[in-house]
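Note that one protein chain of the assembly has been removed; the remaining protein chains are unaltered in position.
What follows is subunit A.
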Amino acid sequence: MNLTLRIWRQKDSSAKGQMVDYKVNDISEHMSFLEMMDVLNEQLVNSGEEPVAFDHDCREGICGMCSLYINGEAHGPDRGVTTCQLHMRMFNDGDTITIEPWRAAAFPVIKDLVVDRTSFERIQHAGGYISVNTSGNTQDANAIPISKHAADEAMDAATCIGCGACVATCKNSSAMLFVGAKVSQYALLPQGQVEAADRVKNMVAQMDLEGFGNCTNTGACEIECPKGISLDNIARMNRELIKAALK
């Protein structure tokens, strides 16, 4: 298929960016979206132009590196997939595809389609862990009984890959689905209880400090999340914070 790509180009974080049109021809419908981007970049390099910068790593849908706002949706029009798992069969010959970086004040553009998502890491550092003695006398994980239901729900929350699609798609650039998932995966397990109050307080405080917006419960994040993280995690985080404040 032959396509027109309308891509955000921005030289560096301080430059003023703009949308630029490119043509790519003979794209196979079996290609992934990123492979199509590789074809474009090869074309640009061959003609002496600067290739389009975009984030990617595993290309297996699990690392959380790839992003891209495609035709007005985070990770494109398909559901439950990251951009690397989005296939060109989702598009038609002759289509114009708009490709933009994640937009949020807390995700500033570094170059072209690459944004700085280290704010997520700082939120994780604020409390997204449990303090475990790893000096050789670590307790056997199976010694603590956990119900199947709690284990499943914690695992569902833990599948968040931190890609930032929730922030990108949110009309308020809220990070609450991400933080909710990270709070939930520990809140549901006995190991997470000891530090529960401090965890939620510190992570929410860091989230606010980074300049993410407020959740207005539109539910867009849940729909666009490549891992199907549920809104219930946001409700659970809210509950955890209310609990911590009342302590």
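One rule holds for everything that comes next: a contact is a pair of C-beta atoms (placed from the backbone, for glycine too) under 8 Å apart; a residue touches a chain by one contact, two chains touch by 3 or more; residues count from 1.
In this text, contacts and distances are computed from a predicted model.
When the listed names "Peroxiredoxin family protein", "BatA domain-containing protein", "Succinate dehydrogenase cytochrome b subunit" or "Peptide/nickel transport system permease protein" are checked against UniProt, the chain not shown comes out as "Succinate dehydrogenase cytochrome b subunit".
The chain omitted from view is touched by exactly one of A:Cys84, A:Val114 or A:Ile234, namely A:Ile234.
Annotation: of A:Leu44, A:Met90 or A:Ile223, A:Ile223 touches the absent chain (contact as defined above).
In the full complex, subunit A touches the omitted chain through residues 6, 8, 19, 69, 71-73, 77, 98, 100, 103-109, 169, 171-174, 176, 204-205, 207-208, 211-220, 223-224, 231-242, 245-246.
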